Each structure stands twice: as C-alpha cells, then as structure tokens.
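Supplied in structure tokens, the structure appears directly below.
What you see is the complex with one protein chain gone and the rest in place.
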Amino acid sequence: MRISLQQELDQLEAALQEEGELVLRALRGCLGALVRQDVELADEVIEFDDEVDDSYLSIEEGIQSLLARQTPVAIDLRTVLAVLHVNLHLERMADYCVTVAKLTKLVAGAPPDPTIVTAFEEMGARAEEMTRVALDSFAERDASRAESLVELDELIDRANRRAVQQVIALGGDEERREWGLRMLLVSRCLERIGDHAVDIGEQTSFLVSGEFREFTDASH
Amino acid sequence: MSSASPEVRLAGGRRGSTWRGRVFYALLLLSLAVGFLTLGTLIVDVFRKGIQYVDGVLLMNPPSSDPAIAGARPAILATLYLGVLIIAFTVPIGVGTAIYLEEYADKNRWYNRLLELNIQNLAAVPSIVYGILGLAFLVRGLGLGRVVLAGALILTLLVLPTVIIAAREAIRAVPGSIREGAYALGATQWQVVSRQVVPAALPGIATGSILALSRAIGETAPLILIGALTYISFNPTLLGPFTALPVQIYNWTKLPNAEFKGLAAAAIIILLAMILLLNAGAIWLRNRYEKKW
Partner (left out) sequence: MVTMSNREAEPVTIVGVDTLDLAERDRSMPPPETGEVVFEVSDLTVSYSEVPALKDVSLKVYKNFVTAFIGPSGCGKSTFIRCFNRMNDLIPTAEVKGTVLYHGADLYGPQVDAVEVRKRIGMVFQKPNPFPKSIFDNVAFGPRVLGMTDDLDDRVERALNQAALWDEVKDRMKASALSLSGGQQQRLCIARCLAVEPDVLLMDEPASALDPIATTRIEDLMHDLKRHYTIVIVTHNMQQAARIADMTAFFSVDVSDGHRSGVLVEYDTTPKIFTQPSDKRTEDYVTGRFG
C-alpha cells in the first residue's frame, strides 16, 4: 500500500546512504592528504565537496517535494525528518573535511611532528569508524548500536584534549608553533566530525523510539 | 468539585399528541377493516354458493339449459385464448412505445408531448367506450365479426395504456449511471437500450403486463358490446364466435333457475382463481428479480 510513498522514502534513504559514502571518501581523502602532506589530494578533496553539496541539495528538494505531496505521518514523518537532519549533519561533516584539506594546504612545507601526526591517524580512524557505524545503524534502525557512538566519541574527545597538551609541548620556533596551532584546528574539525556522527546516531534513536533525546548533555 | 446537574426528564409528558396518535391509529385500523370485511364477505358468499358446483362438469362441459350438465368449457377456453392474445399484442406494442418515449423521444417536440398526454387520458377511459370503438371499427368496420381476435384487440387497446405506463416506470427506474457506464464503454444507443435498459427493466415490465392482463380478463362490458354470444357449445376458435368467462357469469346470473346462480358463483370462483394465480405470479416475479439499486 502507498507504493509511491514507499518508493520515494526508499529512494531518499538510498540517496542519503550514498551521500554518506561520499562523506567517507572525503574523510579518507583529507586524512590521507594530511598525513602524507599531499597538496594535490587536498585540492581534489576541496573540489569533491561540490558533489556532496549537489547531493545535499537534491535530497533537500526531495524532502520538500515528499512532504508537500505525500503528507507522511507517524513513522513515515519521523523517517523524513530524520533524513532531513542526517542530510544536514553529513553536509557539515563534508565541510569539515574541506577545512582539514585547506589547513593541510596552508601548512604545506612545514615539518610535521610525528607524534601529533600519529595521533591524527588514530583520531581519523575513529572518525571514519564512527561515520560508518552512524550510517549503518541508521540503515538498520539499530538504536543500541547508535548509542555505542557515545563511547567512540569519548575517545576522539580525549584525543582532542591531549592534542592541546601536545601542541604546547612542541615549543620551538614560530613556524613550528604556527603548524601546531593549525593542527589544533584540524583536531577540532575531527572532533566535530565525531560529534556529528553522534547526532546521526541520535536521529536513529528518534526514528526508532519516536522521542528525540540527546545521548549526552553538551555540558559534559 | 461536584456540581448538581439539572434533573433530566425522560419520562413522557402528558401531552395530547399520544392520545391523538392513538385515535389516528384506530381510524386506520377501522378503514382497513372495512375494506377487508367487505371483500371477505363477498368472497365467502361466493364460495358458499358456488363451491359445490366446482367440479369436472363445470370445467369440461359446454353450457346447456340443464343446469345439471351445464359447464363453462368454451368460456374458460375463450378467456385463456384472450389472455394469450392480449399478452402477445400488448407487450411488444406497449414496451416498444415505452422505450420510444423514454429513450428516443425528444421531450420538447410537440408530437411527443401530445403522445404522452393521450396515453394518460386513454388509461382513464371507461371500458364500455372501448367496446363501442371495437364494435364500430373492428367488428363492423374491418369486418372481423364478433370473434375472439376482435375481443382480444379491443381488450389490448383497453390495457395498453396501463402497460405503457408500467413499462415506462420500469425503464425510468433503471438508473442513468447504468446508461452512462454503457455509453462510456462505446455502446451505441441501441446497444445500451437492448442490452442494459430493457433487461434491467424486465421484471417491472413483466409485473406490469401481468397485472394489466389480470384486469383485462375480468372485463365484461366491451365483450358484451361486441356480442360475445351467450350460448356456444363448441370450443371457440380465433376467428369464430365466442363467449368469455365474465360474460358467461353475467348470463347465468340472469337466468331464473337458482341453480344457475350457483353455477355462476362457481364460475366466479374459477375466474377469481385465474386472477389470483396471475397476481401471485406477478408478485413472485417482482420479489425474485427486484433490483436493489
């Protein structure tokens, strides 16, 4: 029953998951560029953001059209609203990837600190994992798996806090310090990506339970 | 916090309407009783007088001046023939006219309106007038003579308006949505009428025709006028002299011999039985095939 509504919902979700794949590629790209100081790759990541934006707009239009024409209620309405929010979070995540790429370009040439770079590799891996979990748990409507994102986020948050100490410990000349500051921003971006992944998890929980609640209070 | 609700009065008040209602109801029952009692008295009277004469003699013998062996066979047969002929004539003409008026006629044309008006009037014309008409035009004018065919034709004219009206009602009762649905599928007007309208109206048409017939076979005046002879001892033929059951009854009642009155009563019973059968058939037909739109 309601074939066309169901088809449109399925198409929107499929588009969303594809957008998620795009975000993952952007993430991997920007991390690769960062770690290997690959300016060309960074440029590609920046250009790639257009694809994500197109997808974002397309899904937005699809949602508007679906709401106007199908007047979904109950689970269907929650699905559409969840898709709307997840779409937004994915787009923001992609934007942070662009920021990381831009920062990579800015510090090109400066000598990196291996400890910090390793830390970023770890954080990057965490962020990637969280994005994957967020997308999968949304697709499978698995609320408990979505809640596991909170623990993963803790790891990134801790790594982010450690990064400040590590940058202070850098000391040294101006170029070093500049590099350090920029890397703080990178760390912040990765941490925000993790937060958005948690937000996606919250949408999954909303979809399943019908109630919206934040997993953790931001004041923690 | 409780609030006292106003007392709700549900018991019936003492008002004149109940009283008036009961009086009205009583009057209705009274009128019903009058009708039934009158009819009942007549039937009971006829039965008492005639039942003993209802036997094979009545049914098989020709009339005779001797009441012991007098029968009404020719009359019964003539009535049956008349019945068959009346149906054969009225149904095609009546239904055809009704179809024309309902499905094909442009109601704004003067001749169609004239036709409609005339049909209504003809239904109200007294039967004896048809008798005179028949005598002048059919018996003498066409030279048919005083035969069964002439009688059938006259009675056809008599009940034709009724059949037309009944058929029109039946055709009108077929909802326009059925016609629209048929047209929308690409049917021509003739196909719509013949395959949808008439089949759907058939129970109503049949009922109307049978009721018209049951009236016709009880008609006496026109038949007398065209000279349904009183004394026939042979079986009637289409183009031969005849007498019908109502006429036979009429003539027996005129005879002085009291036994003939009994025979007349018996013949009445036969006639009533025929009419009852026809009416019952009409009702059965109507109930069985009545469409619930």
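So that you can tell them apart, the chains are marked A and B in the order they are listed, and the count of residues begins at 1 in each.
The working rule: a contact is a pair of C-beta atoms (placed from the backbone, for glycine too) under 8 Å apart; a residue touches a chain by one contact, two chains touch by 3 or more.
If you're wondering where the values come from, they're calculated on a predicted model, not measured in any experiment.
Asks: Quick one: say which of A:19, A:91 or A:113 touches the chain that got left out.
Replies: Checking the options A:19, A:91 or A:113, the one contacting the hidden chain is A:19.
Asks: Looking at B:120, B:191, B:233 or B:257, which residue reaches the missing chain?
Replies: B:191
Asks: Which parts of subunit B face the unshown chain closely enough to count as touching?
Replies: 106, 175, 177-178, 180-188, 191, 195-196, 199-200, 291-292
Asks: If the missing chain were put back, which residues of subunit A would it touch?
Replies: 1-5, 7-8, 11-12, 15, 18-19, 22, 25-26, 28-29, 31-32, 36, 41, 44-45, 47-48, 51, 54-55, 58-59, 61-62, 64-65, 68-71, 121, 125, 128
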